[in-house]
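Only one protein chain is missing from this complex, and each of the others stays in its spot.
Our next item is chain A:
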Amino acid sequence: MTCPALRIVSATKRYGTLQALAGVDLEVAQGEFFGLLGPNGAGKTTLISALSGLVRPDGGIFEVMGHNVVTDYRNARRKLGVVPQELVFDPFFSVRELLRIQSGYFGIRGNDDWIDEILANLDLTAKAGANMRMLSGGMKRRVLVAQALVHRPPVIVLDEPTAGVDVELRQGLWQFIRKLNRDGHTIVLTTHYLEEAEALCGRIAMLKAGRVVALDTTENLLRRFASHALRVRLERPENASALGATLSDSGWAEFALERYEDVEPALARLREAGGRILEMRLGEADLERVFVEVMNRA
């Protein structure tokens, strides 16, 4: 039986009065593309930091590919690559020097073939000899990804890797990460760009105040919390709430529907109430609405 890529049992962590993790249980199977979502302060980064050894949890079990991150930390860390949230770099070294040094920390020498491959995939070959200080923010972000991959970890954790990154780079980065996932790497992603999580992740956990408040496949989450949305712009939007719709700041009233058959009754209610429709759209539910719904209920 294969072990899970990540196993977290009853994880707790407190910083002073703040309960950052309040009993998190989570398993991520090998080869998954897994999303970890939550508002700021939900505990995502603490969870990742505890997995990678940057934070000492107060309680619970953390395992990477079956290796306990405390008692068998050397093997656990060899199996894990972490792309940190902050744009950090060592200003003393060139890109290639940094990647060679990072390989060495993991006990790997003569890693230039793999380093060249990573540099090529991240479009950094031309910058291999450049000092880190000379790189743009987007390039520094790509070097962070490269550093996380030098030791070929089977599990890769990306903590908001596309924050402040332009569209072109974001596309390139996801293409590469998808390829890694297809090659068998387990990917764990935290992001505030929910459309990215929706497009990429097969399964998602949502955290709030240090607890897992939703955990399911992306498809099930979308289905469970509202499959369709009827959006209408009304002549008198103030009537929308009385008809069971949610009124957005932009003036659109939104009816959450489970099936297409529910469209007609909703329109009928509008007609009966004398509501005059100026514009109408019918759309699929997106992860953003699911996220808001889950957070409100939790």
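The rule is simple: contacts are C-beta pairs under 8 Å (C-beta built on N, C-alpha and C of every residue); 3 or more make two chains touch, one makes a residue touch a chain; residues count from 1.
Throughout what follows, contacts and distances are computed from a predicted model.
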Record-based protein name (UniProt) of the chain missing from this complex, from "4Fe-4S dicluster domain-containing protein", "ParA family protein", "Transport permease protein" or "histidine kinase": "Transport permease protein"
Which residue of A:84, A:161 or A:210 touches the chain not shown here: A:84
Touching residues on chain A - with respect to the absent chain: 15, 49, 52-56, 73-75, 77-78, 80, 82, 84, 86, 88-93, 97-98, 101-109, 147, 151
